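In this view, the complex is presented without one of its protein chains, the others remaining in place.
This part shows subunit A:
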Amino acid sequence: MTMIRGILLALAGFAVALPVQADTIFVSNEKGNSISVIDGESLKVTGTIKVGRRPRGITFNQDMTLIYVCIGDDNRIDVVDVGSRKVVGRMPSGPDPELFVLEPGGKHLYIANEDDNMVSVLDTTTKKIVGEIQVGVEPEGMGISPDGKILVNTSETTNMAHFIDTASHKITDNVLVDARPRVANFTADGRFVWVSAEIGGTVSVIDTATRKIVKKIAFQVQGVPKESIQPVGIQMTRDGQRAFVALGPANRVAEIDVTTFEVTKYHLVGQRVWNLALSPDEKRLYTTNGVSNDVSVLDMERGRVIKSVAVGGAPWGVIVKP
């Protein structure tokens, strides 16, 4: 543990030593059928990329030259070239893709088919579906272990986290979590999976080895009804010390101390916050606010929102390129 921390600290030092380089933020707009491009330095929208209908899940390929976008209403993945900011290709996805995860090796994309109780496995090199895994009702969240061996899919109506062996495509365990699980996120060391439950209002921390829930994190915001606290997006710092959870219509992001699982702060952001991304230097957190149609930029050092950037209709997913 100390050795890992030492390496991470060294890495952090290395990052600081680099010349300041502006980040680029990409936001999928569910209603706008587009990707908004935000310049990290000026915090202005510098471009809008038109994609298919109902773009939600968004991720980079391994070398960050391409962006894959789940196009739910057109049943496909759009491929956007980061350099030219144009859609350069399409890939099959199975019906109604909502979220996906790219394996660390960069080859296989695991896609949740919300409408079909299924996870599709896409080979991004051949652009062919190479496997289908039957899961619970309304699959959504997708997380993959750092070694790429374990895939975790959540199903919103079955209310489970399905642990899937990526070699055999077989479900090895099903962990019952609270109602309507949305996002699954492995810790950097791969020991735990965090699963948010939107209706249950909690985040379950599952031990990867025992497949048992070791902690259920609950939230409470003064003046906000319990029903409005709906955890969705999860992000963690690389050092594994802090986690951030988007709380939907509570319009807050909870900051959590990962060692104690205590919520240390609630950050006020835009309306119906669903997904989050940390800047590469981890000094900022970007949030997508689906009802106020903007992205909140949270300054982590000052602990407050420094800007709201208006984007397209109903921003959903967000990723950041250094």
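Observations on the model:
Here is the rule we go by: a contact is a pair of C-beta atoms (placed from the backbone, for glycine too) under 8 Å apart; a residue touches a chain by one contact, two chains touch by 3 or more; residues count from 1.
One rule holds in what follows: contacts and distances are computed from a predicted model.
Comparing "Cysteine desulfurase", "ABC transporter substrate-binding protein", "Methylamine dehydrogenase heavy chain/amine dehydrogenase" or "Transmembrane protein (Alph_Pro_TM)" against the UniProt entry of the hidden chain yields the protein name "ABC transporter substrate-binding protein". When the omitted chain is restored, the residue from A:Met160, A:Leu247 or A:Val263 that touches it is A:Met160. Only one of the listed residues, A:Pro97, A:Gly200, A:Pro231 or A:Gly270, touches the absent chain: A:Gly200. Residue A:Glu138 is the one among A:Asp78, A:Glu103, A:Glu138 or A:Asp294 that touches the chain missing from this view.
Checked against the full complex, the one of A:Val130, A:Leu176 or A:Val214 touching the unshown chain is A:Leu176. Seen from subunit A, the chain kept out of the figure touches residues 96, 114-115, 117, 136-138, 155-160, 162, 171, 174, 176, 179-180, 199-201, 225-227, 230, 249.
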